[in-house]
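What you see is the complex with one protein chain gone and the rest in place.
And then chain A:
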Amino acid sequence: MSDVREFNTRPAGSPGAESPLAWSFQRQGTPPREAKPGVTLREKAFLGHLVLRGGAIVLDEAVRETLGLALPARPNALVQDASGERSIQWLAPDEWLVIVPGGEEFALESQLRQALGQAHFSIVNVSGGQTVLTLRGENAREVLMKSTPYDIHPQAFPVGKGVSTVFAKATVVLRRPAEDTWELVIRRSFADYCYRWLLDAAAEYGVIVER
């Protein structure tokens, strides 16, 4: 049993919550609807993000038990459950990013702490610090090619891969959960910058923002 004090950062009741992009949406707004957009942008706000650190073997046992997913042991790997709503991504040899539907993260953290017991590990709830953007459409790859030096050719970046890399002079966790979908995990403090960068980079292909 873990003796770490846990704290649910999600308040009870339903107080108004604002995503990292709330300010951008209010000030910048969303571009006018395009008939044939080359790029579709959407924020997956308020998801639960946990950063797990520790030895791969103990963490693997714990996430199999709690999430039913195997910990990706290979560098730059991303695994998801059947629904695609829960995922684990390799970030470093001793660090993984877990993303689950919003509201599940606190219970998951408790279960993981229970399962890990006295093992040497750390779990940090970073849900408030970052947000997920999805990029779809036939020109999504062109937009990424303008923004990151990482090779995103399908051969170099197959489905099920995820990397932390440079994005528009900021950093991003870039992942490819499905054939036609790219996910960008961006920092809250860079959200407005990244949003405006993406709108600008995607403007020539026609871009819509789904809300």
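To be clear about the criterion, a contact is a pair of C-beta atoms (placed from the backbone, for glycine too) under 8 Å apart; a residue touches a chain by one contact, two chains touch by 3 or more; residues count from 1.
Throughout what follows, contacts and distances are computed from a predicted model.
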Absent chain [UniProt protein name; select from "Sarcosine oxidase subunit delta", "Dehydrogenase", "Spermidine/putrescine transport system permease protein" or "ABC transporter ATP-binding protein"]: "Sarcosine oxidase subunit delta"
Absent-chain contact - pick from A:70, A:92, A:107 or A:178: A:92
Which of A:108, A:163 or A:209 contacts the chain that the document leaves out: A:163
Residues in chain A touching the chain absent from view: 75-76, 91-93, 95, 149-150, 163-166, 171
